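Presented below is the structure to which this report refers.
Omission of a single protein chain aside, the complex is shown with its protein chains in their original locations.
Letters A and B mark the chains in the order given here, with residues in each chain numbered from 1 onward.
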Amino acid sequence: MIPLLKKIFLVDLFQGLWVTFRNQHPKHIYTEQYPIQRPKVAERYRGAPRLNINPDNGETLCISCDLCAKACPENLIVVTSVRNEQTKRKDLTTFTYDTSRCMFCGLCEDACPVDALELTQDFELASYTREGLIWDRQMLEEGPKPTQYKA
Amino acid sequence: MAAEPWDDDLTRALAQQFGNRVERYATYLGQKFLVAEMAAVRDIIEFLKLEAEFDYLVDLTAVDYPNRPKRFEVVYILYSFARNERVRIKCSVAESERPLSVACVHATADWMEREVFDMFGIEFAEHPDLKRLLMPDDWQGFPLRRDVSILAMDNRWVKENLGIESGQ
Partner (left out) sequence: MAQTFLDSNELVLNMGPQHPSTHGVLRVILKLDGERVNGTECVVGYLHRGVEKIAENRTYQMFAPYVDRMDYVASISNGLGYVLAVEKLINVETTPRAQVVRVILTELNRIASHLLWLGTHALDVGAITPLFYTLREREEILKIFENYCGARLTTHAFRIGGLQYELYEGFEREVIAFCDWFMPKVAEYEELLTNNRIWRDRLVGVGILNAADCKRYGVTGPVLRAAGVKWDIRKALPYSGYEKYEFDIPVGTNADTYDRYLVRMEEMRQSIRIVRQAVGAIPEGPIMAKVPKVLKPPVGEAYVSIEAPKGELGYFIVSDGSINPYRLRVRPPSLINLQALDQMVKGALVADVVAIIGTLDIVLGEIDR
């Protein structure tokens, strides 16, 4: 008798639908509407490299010590500098970072003694050209500017 | 810290069986190894399997020392489930020599020997099917030899097969 009633009132169907609807709760949604809704990556995320600027005087923090270039397994950082006769320090002239070969291992930022080079939370690094992936000092200081889409 | 001599029941049994065909018993960082002459290695591995329950060939690989008179060192790592210990067997092999395959003792040696042949060019005698494992069949040279440059290695193959510059 009970099995028959279960069949008539589609109990199994509703049980199955209950599982479906239970998982529809917004809390369970994993899909991200990507270009409109940007994911929030972790604080320690290793994304686009950035060459930090001293916020007080707008000068670069980099002391051209070349440690990042030596630590890089892929040998993709090139730092050049000139010696400043007045301050007896090295002044950074160019800094190139080839993101096309980068594997974002974070060894360069570990090596940096002054926290000038940092891997940031920017993750949109695509480019239409190979040359566009080789970042110069200006690009590293400004960071990538991905197109923002509105809903 | 240097390698220390290794002396226990197993080495005594081996010494009795193989005499001076085993040149040295030692431990380094707590890991036991023995250095044997090339022709004896298969017998030693068979002996260890049958008499001392070393029934699992963990790894088989080679190291290249271009400056030594016998250029290669083939390394066998054995493990015994019953004794719960590992033993490494090493033997020197010259470029023209052909060590005996141990695939008939441990079936797992089949691909490992193929890989060693692929990477170092050491030919194993009596191997069932010795050919390249990882590299393309028409590859020239042996990549893991120390005198092969990592930069110049694939230029020719890339140019011939893909028709582009390798960009190295």
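Everything that follows uses one rule, which is that a contact is a pair of C-beta atoms (placed from the backbone, for glycine too) under 8 Å apart; a residue touches a chain by one contact, two chains touch by 3 or more.
Nothing here was measured: the structure is a model prediction, and the numbers come from that model.
Student: Could you tell me which of B:V35, B:V75 or B:V158 touches the chain that is not displayed?
Tutor: Once the missing chain is taken into account, the touching residue is B:V75.
Student: Per the definition of touch given earlier, which of B:V22, B:I44 or B:L57 contacts the omitted chain?
Tutor: B:L57
Student: State which residues belonging to chain B touch the missing partner chain.
Tutor: 1, 3, 28-29, 31, 55-59, 61, 63-64, 75, 77, 81, 84, 86, 88, 106-108, 110-112, 119, 132-136, 143-144, 146, 148, 150, 153
Student: Which positions on chain A touch the chain that was left off?
Tutor: 30, 41-46, 71-73, 103-107, 110, 119
The rule we apply is simple: only the chains that are shown with their structure count from here on.
Student: Distance between chain A and chain B based on Cα centroids, please, to the nearest Å.
Tutor: The separation of the two C-alpha centroids amounts to 43 Å.
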